[in-house]
Structures are given as C-alpha cells and as structure tokens.
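In this view, the complex is presented without one of its protein chains, the others remaining in place.
A and B label the chains in the order they appear, each numbered from 1.
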Amino acid sequence: DIERKRSEGRQTSVALARLEGDLDDPAVWGRAYPLEYQGYLGTVDHERTRFGGSDALPRTPTEADPRTSVAASKLEADPRLIRMWAGYGFAIDHREERGHAYMLDDQTFTGRQQKPQPGACLQCHASIVSANRALGGDDADEAAGAARLAAMSFAEARTHVDHAIGCIDCHDPETLRLRVTRPAFIEGLARLEAARGRPDYDVNTMASRGEMRSFVCAQCHSEYHFEAAGPDGSASRLVHPWDGGLRADEMLAQYDAKGFRDWVHAATGAPMLKAQHPEFELWSEGIHARAGVACVDCHMPYQRVGGTKITDHHVRSPLLDTGRACQVCHPIDAAEIVARAEAIQARTIAMQDTAMNRLMDLIDDIARATRADGGETERVIAARRAQRRASFLIDFVASENSAGFHAPQEAARVLVVALDEIIAGTRVLGSAPGASTSTRITTSNAPQ
Amino acid sequence: DIERKRSEGRQTSVALARLEGDLDDPAVWGRAYPLEYQGYLGTVDHERTRFGGSDALPRTPTEADPRTSVAASKLEADPRLIRMWAGYGFAIDHREERGHAYMLDDQTFTGRQQKPQPGACLQCHASIVSANRALGGDDADEAAGAARLAAMSFAEARTHVDHAIGCIDCHDPETLRLRVTRPAFIEGLARLEAARGRPDYDVNTMASRGEMRSFVCAQCHSEYHFEAAGPDGSASRLVHPWDGGLRADEMLAQYDAKGFRDWVHAATGAPMLKAQHPEFELWSEGIHARAGVACVDCHMPYQRVGGTKITDHHVRSPLLDTGRACQVCHPIDAAEIVARAEAIQARTIAMQDTAMNRLMDLIDDIARATRADGGETERVIAARRAQRRASFLIDFVASENSAGFHAPQEAARVLVVALDEIIAGTRVLGSAPGASTSTRITTSNAPQ
Partner (left out) sequence: MTKSPSGPEDDLDGAQPIPPWLKWAPRLALALLVGAGLFTFQLAGGASYLREDPSACMNCHIMRDQYAAWQKGPHAAVATCNGCHTGDGFVAHYATKAVNGFAHSFAFTTGRFREPLQIHDFNRRIAEANCRRCHAALADVVDGFAAHGEAGACLRCHADVGH
C-alpha cells in the first residue's frame, strides 16, 4: 500500500569517505557519496517530454554569453506572452527551464539582464549558504547576509557565489539531514503558519521529514516578489506572498491589499503582477499533496543501486522515469501512466489557451477604450484592474511548470476566476465612458 | 461449453426458488433472490450527503398528486435556475433526484406535467420492457414498441406501465445476465461506436462485462432530447446526441449542426438547449472510467451478507457507504475519503456559481440590448447564440448529479468553454448595434 511504499528505503547511506574540504564544492561531497553525486551530475542532461522535460538548442558562445546551449524560447513558442508582459523583462527573454546544473548560467546570461536585476535573484540560482553566512556578520546570520546581498546589484552579488545549487543547500553537512536554507522561505512559511494559528513556526525544527521532502524544493519553486527594503528603499527584499494562504487568488488578494505591482503594462498602463513557477503553491492544492506525496517522491524517486536504495539525485521530469516515479504507487502500464498525465496536461493547456486569447482581447479593448476616451477614464481604470488580476491568475497556470498536473482541478479553477475577471473588464468597457455600471469592479483600492 | 454449464450451475445454487409468475413484478424475483430484492427495496430511503444523497420533505397528498413526500426543490435553492430556463418546463418544477423507488411517481406528478409531456418520457422512469415488447408487434420488437409509445401522450403511455424500474430492466430472466433494454440507448451507442470506426455495434452481445456494469446505468443517466418523428411529426423520438462524441461541446456541436432547440428563452428569445443528468458522459472523461471503474463498483458495491457477498441493490450515493464503495481501492480513512470527494465537489460548485452569475449578466445584457435596439439586430442574434451555448454547457455541469466528482477537471473545462462563450456574447453586445465586430461569433448557422 501507498503508506508503506512512501516510507520505504529509509535507510541512511554510509559515507565512503569523511566529508572534508570545501563544502561548497559538490565534488568534495561526491567523494563520500559517489552515487548521489553521480545522479546530481546528471542534471546536465536534456530530454523532452510532451509538455515538459528539458531541451537545448546549440548556440555559438560569445564573450558576453559563453553558453553553448540554451533552452527553447517560450516567447517564440507563444508570442501572446510578449503582449501579456509588455513593458517587463520577461517580454525580452523567457525560456523553458532545464536541469539544475544550468541555473546559475541561465540566470547570469538571460536577456532579462538588459534591465538591472537585483542581487536577491541569486538566492534561488546559486549555492548561496556560504555567501549568506559570510556576509551575515560575526554570528554568520544567514538572514542578515541575504539582506546584504539584496542591497547589491546582481553583478556585485554574483561575485559572492561560484556554484549552482550544491549538496550544502539541501543537507546539513554534519548529519546529512534535509534542511532549508533560504531566509525568504523560512520567513514566508512562518508567516503562513502564523496566519493558520501556529506562531513562531521554525521549519527546520518543526517540519516532519515528509514535509521537508517538499520544502527543500519549495524554497525556489514558488511565487515571489521583491519588496523595497533598506534605509533608502533601494534594496530588493525577496518575499513570498503567503500571509493570506497559498492559493493563487489568496496571493492576489494580498498583492491587492498591499497595492503592490511588478511593472506598468506598456499597452494599457495597468499596474501588473508577474507570477513565477508556483509549483509549490499548486501542488499544495492537489490530491497528491493531500495524500502526502512529496516533490521528492516523484522527482527524486528511490533507485536501487546494488543492494541499497538511494535517492536519485538526477532531479528531472518524472515522466522520463515513470517506473520509479509513479509505478511504485500506481502499478499500471508505463504507457498508460504517461497517457493519463498527458491527458491532464492537454486539458490544462487547452483551457489556458482559451484564457490567453481572451486576455489578448481585453488588452486590445482597453487600449482602444483609452484612445477613444482620450485618457484614464473611470472605465479604463476599472478595466485595468481586471487585466491585472486576470493576467496574474493566467500567469499562475502558465508559469507553473507541470502544465496543471500538480493539481488539475485547481489550475482550472484559477482560470475560471481569471475569465470571471475578464468578463468584468469587458462589461465595464462595454458601457459608455463615465456611465455607471452594475459590475463588481470598483476603482477603489485599485493600485495605480 | 463448460463455462456456460458452470454458470448455470451457479445460478441454480444461488436462486432460492424458481423464477416464475409476473416477471414485471420485482417481488416475484424477490422470492428467488431475497437479498438483492431487499437491497432494491432500500431505494425508498432518504439520507443526505453534503452535495448529494436523497432527502424528502413531507407533503399532504392531494387527489392530483398523492405523494406524501417530495425531494427538495432545486429552484428554491437556486432561483437563478428559473431565469436560466425561463419559458421552459424546468422553470416550473425541478427537484433533487432521489431513490429509484420514486422514479415513476416523481415523473407522473412533477409540476412540469402542466405542460404536455410525451410518452417517450417513460422509457427512463418505468419498468418498460414488457410494454415495449407488447406494443412491438408480433415479433415483440422493442424498438417498434418504444416508437409506438413515443407517439402517445404521456397520460396515454402511462396506462401501459405499472412499476418503477424492476429486475427485468437490467437482467435477462433466463440467465440473469446484465442486459440493456432501452432502444434509444442501443441506437445511440451504435451511432457513437460507428463514428469511432466500429459499425454494426450491438451492445448486448459485444460489450464486456465490465462495460455492462456501467451501460445498464447509462441508459437513463445520460443526456437526451426528443426528435420529431412519425408521419405527422408529432411523435417525440428519444435520442441521445452521441454521433460526434460524448463530451459536452461535442454534443453541443451536434445540436448546432442540426439546428435543434428545446425551447425559446422567454427573456431573450434565444433558441435554447437543456442538458439533463449527463452522468454517463461526464464519467466517461474521468480517471475512474479510464481505470475501468464502473458505476456499479461505486453505487452498487459488493456487500457481505453472512458467509457470502452480493451486489448491493440499494443504489445510492457512495458517500453513504465509503467502506464498501471506496475503501477497497483507496485504503484510507473514511472521513478522509469523504473529505477528498467533498473538496472536489466544493470546487466544482464554486466554479459553477461563478459561471451562473455571469450567465445571468449575459441574459440581462441581451434583454437590455434588445430593448435598446428595438428588435433582433445582428448583435442580439449573435449574443443569443452565445447564451444558448453557454447555458447548455453550464447546465451540463449543474445538471450532472455528482457535483463534478465523476470527472473534476473535465467539468471545469466545460465551464471554461462556457465562460469563453459568455465573453464572446458580452463583447458582441458591447459594440454599437449593427457595428461589425472582430469576435468569433457569427449569425450563420445560429438556430433561431
């Protein structure tokens, strides 16, 4: 049964050598744990699935961007994204994600660097534990260190890190136990738990092992934004918007309450929000999370090597390895497993496609109405608010990397809420400029 | 062959008495199969679940309507339905469904009888096998008999039946094997299979046992409409719209292609469609159907009686008996099983609620535009088409009796398509009367 299968393989590996030397370097850990290290090195691989996986286009390295390959461009695949994000960095360059080995380079050389990026970006793209500690003052306070990195430009902060994610980011070197290391995540989760009536939550001491098997991933695979911080407001503090809950509309409500915006839309002037990789948030609403199935169960399944079971450190799409990733719990044919997942994904993509088309219409309608009214009339302001909200909700689904698999019905629900917003925006525009309307949309509280 | 002999042997070992007498009377079967009969009698019970089950309000019997109880009114629970169906019988009286024991009375005495109802109604509300045969001419052709009943008024046809569904409707009295008996279903399925490249499909000889465990239910728990038939077009032939597939939008496309309409909307003049209990269609798109889980597995689970086990003939909500209905396959806590189902249902209801609200807005908008334009302008006609389509799709979800449980993501997808239609209708109305619009809606093909 599932309960049993989930807990199998609890044995701890025996180190083959003592862990000593530069602990930021995974190769050093690799001498003690060669099997895990070898899996970890596998994240350079590229293999596609129907809706995910990893692929790479060869490119000629230049001095400015020495990468020999890049992932496929999402903007080329779907140019509607460019209009959705008009005026924001993502409209310049946004690609499929690929293996962990590339995280630091892909960030350093993304076209989005044409606009200034903050040092806080690095929290999720580098092995950052040592940098956070080194900058954290005498008592190596990681939160303080992260705050100092956040006050730097990306270029400056970049000089403080060397590696993509390494062993030290997920493991305590003393005990090898899982730990979370990102101050923003630790704080975000504490705020969420406080709102749920559990004050002073400390994830590293209070989470169960099963929870940690998702939290180590959730540190990075989750929605975030930057808040102005520091004495002059120039630092970009990394914050997860979880005070009101993890659902897309709960996060949106929190952004609205704060009057936060990521950028101003180039075509409509709307105060916009960007959603990024909310895998953790979507997964939380799904049946697998409810059944206690962690990210690691599917993305780092147990693997038998010789007589022992180890955790496969080649983090990747589970559809490339359904035998280990799925069939432990679903003892059915591999082709059928993949077909079930793809049927879910295809439905999500179809719904997302519909919502995207209607969002394009709304953007056109607002731009047209603004011209017609000769400026920011009440109806234009109200419709912008609908655009902001719908765009964030659609983005939540589109930027989530499982094509809805992590929680199919919830992804659909978020799109339904988005379409509801689009209808509200469309109706408010349908009325003559200045005319009062009966819709739910008001301009009060709408961030400008 | 040996297998047949074996099952004949089994039959005699199980039957406590020979099956003889009036086979339309379940009590007669009950002498041979008392355990199944006792379960069958249980369908008079009333017990609620959060989103389903069965309940009854006591009522004082009158001569016109001798029922001592009725199920709760759906129209009172959600008055938006009255506006959705304005001008149609369902806006007069529509209630929760309840146990099979009530099917004939609830049909005979529904307020919808205020409008003339056809004899074909009885195919799904009565034990009709013998009537179909008796009216089927010398060779007892059931399809021919059903056609003759379809040419009668409800009142006349009603005199040809006596019982609610009985054993004979699902079982062959000779072999006790499952069989389907409704000509409309047999034809509908044959057309569906033909479209899938399997001509001359005969369900009773070609379906597997596992399929029959859903088909016996699908005969009635499925979408239907009446086609004009007979020499003078006055007969109402019962037809399942499955030529193009079982999905909501596939059925809708078929209705559109035929230019079919159930009624004309009283507030907007739109040519409307009514969806009814598409349990079979929705289930077909779900993960349970895909995994081979049949209606009977959940709604008539095996039951232990003494030293043996039988099929529980008390057909009802599985959430009243999760131990047998769910836990064999999902060995988890009963409360958690119910909570999972309810979480799915609550999400469906929330989405449906959103879609209903937007449909109400569209109806208002069309009515307003018709007044403003002083008649059937192009935009009004186009918007009516959007209303027709959205209304059918929302009705598909709202009239399906599992609150989305049978296929959660598919139910959501249908609502997304519905909202897409509403946006199209809203945009076409937003433009000035007569102005050309860029939306997908055209008036060509729109049934009037």
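Worth a mention:
We adopt the following convention: contacts are C-beta pairs under 8 Å (C-beta built on N, C-alpha and C of every residue); 3 or more make two chains touch, one makes a residue touch a chain.
Quick caveat: nothing in here was measured; it's all calculated off a predicted structure.
Although one chain is not drawn, the whole complex shows that of B:17, B:143, B:194 or B:328 it is B:328 that touches it. Considering the full assembly, B:302 is the residue among B:226, B:260 or B:302 that touches the omitted chain. From the options B:210, B:230 or B:375, the residue with contact to the chain not on display is B:210. Chain B residues in contact with the hidden partner, per the touch definition given at the top, are 1, 3-4, 6-7, 10-11, 13-14, 171, 175-179, 207-212, 214, 284, 289-292, 297, 302, 307-311, 328-329, 331. Even with one chain removed from view, chain A keeps its contact list with that chain: residues 1, 4-5, 8, 304, 307, 323-324, 327-328, 331-333, 335-336.
We take it that only the chains that are shown with their structure count from here on.
With centres taken as mean Cα positions, chain B sits 42 Å from chain A. Interface residues of chain B facing chain A in the complex, by the touch rule stated above, are 287, 290-291, 331-332, 340, 343-344, 347-348, 350-351, 354-355, 358, 361, 365, 404, 408-410, 412-413, 415-417, 419-420, 422-423, 426-427, 429-430, 439.
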